[in-house]
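Left out: one protein chain. Kept in place: all the others.
Letters A, B and C mark the chains in the order given here, with residues in each chain numbered from 1 onward.
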Amino acid sequence: MSVDVSILESAQPPALGTGRSPAALMWLRFRVNRAAYVSLIFLVVLTVAAIAAPLIAHLAGHGPNDLYRTSMLDSFGNPKGPTLHFWFGADASGRDVFVRVIYGARVSLIVGVVATGIAATIGVVFGLIAGFRGGGLDTLLSRTSDVVLALPVLLFAIGLSSACSNTAQGCVGGAVTPGLNLVIVIIVIFAWPAMFRIVRAATLSLRESTFVEAGRAVGMTGRSIMFREVLPNLISPVVVYAALMIPESILFEAYLSFLGLGVPGTTPSWGGMLEQASQYYTTAWWLMVFPGVFLLATILAFNLVADGVRDAFDPKATK
Amino acid sequence: MSDVLLEIENLHVTFASPHGPIRAVDGLSLRAERGATLGVVGESGSGKSVTFLAAMRLLDPATATVSGRIRLDGVDLLTLPSREMQTVRGPRIGMIFQDPLAALHPLLRVGDQISETLRAHGDISRRDASDRAVAALRRVGIPSPDERARQYPHELSGGMRQRVMIAMALVLEPELLIADEPTTALDTTVEAQILALIDDLRTRIGLGVVLISHSLATVSQVADTVAVMYAGRAIERGPCSDVFGQPQHPYTWGLLDSLPAVDGGHESLTPIPGAPPSLADLPPGCRFGPRCGYRMPACGERVPDLVERHAGHADACILPMDGREGLRRAPIAHPANSEPAP
Amino acid sequence: MGGECICVMGRYILRRLLWTLVVILIVTLVTFVIFYVLPSGDPAVRFAGKEPTQQVVAQVRRDLGLNHNVAVQYLLYLKRLVVGDKYGWPGLGFSYTTGGAIAPQLWQRAQITLQLVLGAAVIWMLIGIPVGVYAALKPRSAFDRSSLLVGLVFISTPVFWLGMLLLWLFWATLGWLPGTGYVTFTTDPVAWAGHMLMPWLTLSLAFAAIYARIIRGKMLDTLGEDYIRTARAKGLPERRVVTHHALRASLVPIVTLLAVDIATLIGGTVVVEDVFNLQGLGSWVLYGAQNQDLPITLAVTLVATIAVSLLSLMADVIYAYLDPRVRPR
Partner (left out) sequence: MSVVTRPPRRARASVIGLAICLGAAAAVLAACGGSSGSAASGSGSRGGTYRVEATDFGFSNNFDPTGEYTTNAWGIYRGLLIRTLVGYKMIAGVPGNQLVPDLATALPTPTGNNTVWTFTIKTGVRFAPPVNRVITSQDVAYAFQRIATPALAAQYGFYYSTIAGIDAFASGKSKTISGITTPNTRTIVFHLSQPTPDFLYRLSLPAAGPIPREVAKCFTAPGGYGRDLVSSGPYMIQGSPTVNVSACGAITPMSGFDPSSKLVLVRNPNYNPATDSTAMRTALPNGFTFTINTNQRDIFDRIQAGLTDDSLNAPPASIVAQVAGNASQRHLIHSGLSDSTKYISMNLAQAPFDDIHVRKAVNLIMDKAGLQQANGGPLFGELATHIVPNTMYNDASSITGYDPYATPGSSGSVSAAQAEMHQSKYDPKHDGLCDASACKDVFTIAVNTSQDTNEIPVVQSALGRIGITLNIRALPPSSAGATVSTVANNVPLALSQGFSKDYADPSTFFTPLFESSSIAPTGNLNESLVGLTPALAHQLGVKIPAGVTIPSVDAKIAACDAIPTGSDRQSCWIALDKYVMESVVPWAPYLTQHDIHLLGSDVTAWDYDQSSNTTAYSHVAVAANKQG
C-alpha cells in the first residue's frame, strides 16, 4: 500500500536458486504451486489411462462400441444407470459409459495437444516473420489474422463441417475429412491469430533491442538472428500462452461436438457423449454427470497447470 | 519554541518481506512544534516518509509493524482507536505528497475532492462545502478559484495542483501540516512559490509544519529545526542555522559537500561514496560506518545514540567533539582504513 | 470550450459510425462467401418440397433470389437493406424455411437475447465486483485464494454442461425452478424470472469469475495509487476510500470490457439458448446455419456486428465521460 517503494527495492534478491539451471529453477517454482502440481499428476494419470484404454476396456469386459441392449436398455430403449459391472451406467445404445469416458479422454487430449501445437507453431512462425520482416508480408499476415477473428465461428464451423461431409473424399482433396481431423482444422484456424499477435508484438519490441543490434553488428544474417537471438527470448510468453491454449482447445472441441459438429458418435468423445446426454439428462443423469466431470476436471487441470507454468516462468506475474 | 505539537519517541517501523524483516525506522525520536517548521532530510530509504506515514497510521498493518510512541498534543496516536484516528487525519493533521498529479484522484473535480474532505468531517451542506472549497483554493493563491474548482487535476499545472493539495490539506484548519517532498516534482521557481506559501500559512495561522525532503537546500530555506535521517535513524538534529552552520555528523558533512553552492563558487562537488545499506541486512554499529571517511574501529561495535552536545543541537557520532571542525576540512583519502588524525 | 468539445466528439462518433458500415460490409460479405463457398447442398432443392421436380426447383431458386450470381445477389441484398423490401425497412427479406418475414422475428428474438444477456451481465457484475474487491482488500487471504480457485472452476466449466446440470438438479430432480423455455415478462413476471434464472446463472458464472479476477487486479493496482493514500490522509472513512475512490477508478476500464462482452454475447449465446430452449438470436443463427437459411444467418450476423460496433462506440463515449483524461480537448 503506502510503502515507500525504495525500501523494497533496496532489498537483496532472494537467495533461492543460486547455482541452479533455469529449468530446474522453474520446476522448483512450479512444484511450489500445489494445485498445479496435483493437476499435472492428474493429467499424467489421465494420459496413461487414455493410452491404456483398450486394456481398461478389456478389464471392464466391455468394448467402447459393444452394445448391451438387452441388459442395459429397457424395452423403450431407455438406458439403465450404474451397476456393479457398468460403473457409470449405459448410454442410449447400451454401451458402457465408463469405458467410453476413458476412451473419450483420447479425443480431448489429442485435440488439446495437437491443435494447440499446430496453432502455436503457425502463430509463432508467422508472428516471427511478420514482426521481424515487417513490410507487406506483415500487413498481409496481420490483416489475415484480423479477418479470421472477424469470421463468424459457428457459421464457419457448420459450413466447413457440412461441406466436408458430403462425399467420401472430404474436402481440400481429401486432406480434411470430418471427425477429429476437421475439428482440429477448425480449432487451428481460429486459434493461431492470438498466438500470432503475441509473438509479433514481442518480436517487434525485441527487434529494436540491443542484443539484436549487436547480432547485426557482428554480421549475423536475419534468419539466424531471428532463430538464435529472438526466438529464445520468446520462449517464456509462447510457452505460457500455449499452456493456456490447451484447455481452450479442449473446450472448443466439446462445444463443436455438443453442436453435432465434432467427431462422429462412434468415436467416444466427451462432448459427443454430452450431446447425447442432452436428450436424456432429465432421466439418465449418469450420461451427463460422468463425461462432464471428466471434461471439467481436465480443463481445470490444464488451466491450473497453465497458471503454474506462468508463475514458474514469471514469478512477478502473480500479485 | 517550547510548544511541542508532535512528539515521536523511540519509533520503530519494521516491514515484513519475503527476504526477512526490513527495519525502515529504528528508534527514532523527533519533535515538531506549533507554529514552527521541522525539516526532515535524508536520502530515499532513510525512513523519513515512513516515519510520518506511521504517524498518520497510513501504513498497511498487514505488512508494517509500528512500535514506540507518537504523541499529538500528548495523545498517543498509535494506540488511538481507528475511528478516532480518522478525526485526526484531516482535522488535526493535513498531509501533502510529492507528486500532486498522482496524489489527486484523476476522475474527480478538484473542488469536489476538497469539499468531500469537509463533508467527511462535519455536517455541512453540499453547497456550503463547495463554497468553502473555493475559498480554500483562493487562500492558497489560485486565481479564479470558481473555475478551477470545476476542473480535473490533469487540467491544472504542476504548481497549481500542489496548491490544490495544500488547500485540501488545510481546509479543515489542522494544527500540523506534513509536507512529504512537496516540491520535488516541481521546477525551481514553482518550488520557491510553494515553499513561500507554506511558510506564509505557517506564520499566518500558526501552523506546525513538517517538511520532508531529500534536499538540504529546500529545507534550509524554511525550516526552523532540522533532523537528518540515515538508514532509519536520526543522526543529527538541531536548529536550522546550527545544523547547516556547524554540522556535526560526517554524513551531514557529506550531504552539504554534495550540494552545489548557491553562489556557484565552490571548487569541488563531492558525492558521498558508496550506497545506503540494505535495511534487511544492516551493518553492525554505526550505519553510516561503511561509507564514513572518519571511521574508527569503535564505530562497528555499537549503534551510537543521538546525544545533545550544544543547546538543542544533537548528533549521533562518536568522533571527539573538539577535532571535528578540522576533520571536516581534511578528510582522509581512504576511509576504509582510516584512523582519525590527532 | 463545450461546443468545441461536442464538435470533436461528434466527428469522432461519425468516423466510428463510418467504420461500422465498413465492418458490416465485410462481415456480411464473409457470411455470403461462407454460405456459397462451403455449401451443404443446393438450397433451392432443399426448399423445393419433399419430391422436387426440376421446374419447382427452378421456381424456388427464382423465388429465393438464388438464380443470380453471387456478386449480384450480394449487391441486391445490400440494396434491399438500404432501400427496404416488401416487408418494410430495413429489407432483411424472408426466411427460406418458413417464408416468414425476418424483421419482426428478429426484434422478437433480439428482446429475448437482450434479456438473457443483460440479466446475466447484472448477475456477473453483482458477483464479480464484491468478490474482486474483497479479494483485493485481502490479497493472499484464504478468501482471495479460494475465490481464485472457484473462479477457475467456473471458467473451466463448459456452459452447456453447467446448463444441463442446473436443469437436472433444479428442474427435473428438485422441481424448484421451471425448466426450459420462455415466458414473457408481461404474461407472468414471476414465471419470467423463474425461467430466466438458470440461463442467467449459466451464462454469468464464467464471466463472474473473469470479472472478479480483473476487478481484483485493477483494485490492487488502484489501491497502490497515491490518490488512495491522499484520500486516507484526508481522514475519509475506509468504506468511502474503497467505494468512492478505489472502486470508481477500477471500474472505469471495466466499462469497455463489459460493453464488448455484452455485444459479443448478443450474437453468441448459441449454446445457452440451445440448452434452455430460448428462442433468441443465438438459437436462430444456429438454426439458420444448420438449415441453410441464409437470410436468418445474415440478419443475426448483421445485428451482432452492429451491436459490437455500437456498443464499443458507446463504451468509448461513456469512458470519456467517466475519465476526463481521455476526453478530446
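Note that in this section contacts are C-beta pairs under 8 Å (C-beta built on N, C-alpha and C of every residue); 3 or more make two chains touch, one makes a residue touch a chain.
This is a predicted model, so every value here is computed, not measured.
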Query raised in the report: Among the chains in view, which touch the chain not shown?
Result: A, C
Query raised in the report: Who touches the missing chain here, A:116, A:162 or A:203?
Result: A:162
Report summary line: Contact with the hidden chain, among C:28, C:73, C:113 or C:291, goes to C:291
Query raised in the report: So which bits of subunit A touch the chain we can't see?
Result: 65-67, 69, 73-78, 92-93, 95, 162, 165-168, 178, 260, 264-266, 276, 279-280, 282-284
**Report entry** Where the missing chain touches subunit C, by residue
**Finding:** 40-42, 45-46, 48-57, 59-60, 63, 98-100, 105, 179-181, 277, 279, 290-292
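Simple rule for what comes next: only the chains that are shown with their structure count from here on.
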Report task. Could you tell me which pair, A-C or B-C, is linked by more C-beta pairs in contact? Result -> A-C
Query raised in the report: How far is the middle of subunit A from the middle of subunit B, if each middle is the mean of its Cα atoms, in Å?
Result: 55
Report task. Express in whole angstrom the distance between the two chain centres, defined as the mean CA positions of subunit A and subunit C. Result -> 25
Report summary line: Multi-partner residues in subunit A (2 or more other chains touched) are 1-2
Query raised in the report: Where in subunit B do residues touch two or more other chains at once?
Result: 53, 58
Report summary line: So, in the complex, the side of subunit C touching subunit A is made of residues 23, 26-27, 30-31, 34-35, 37-41, 139, 149, 152-153, 155-158, 160-161, 164-165, 167-168, 171-173, 217, 220, 223-224, 228-229, 232, 267, 270-271, 274-275, 285-286, 289-290, 297, 301, 304
Report summary line: The subunit B residues in contact with subunit C across the complex are 53, 56, 58, 86-91, 94-95, 97, 99, 102-107, 116-117, 120-121, 152, 154-155, 165, 168-169, 172
Query raised in the report: Any idea which subunit A residues touch subunit C in the complex?
Result: 1-2, 35, 147, 150-152, 154-156, 158-160, 162-163, 165-166, 247, 251, 254-255, 258-259, 271, 274, 277-278, 281-283, 285, 288-289, 292, 295-296, 299-300, 303-304, 307, 319
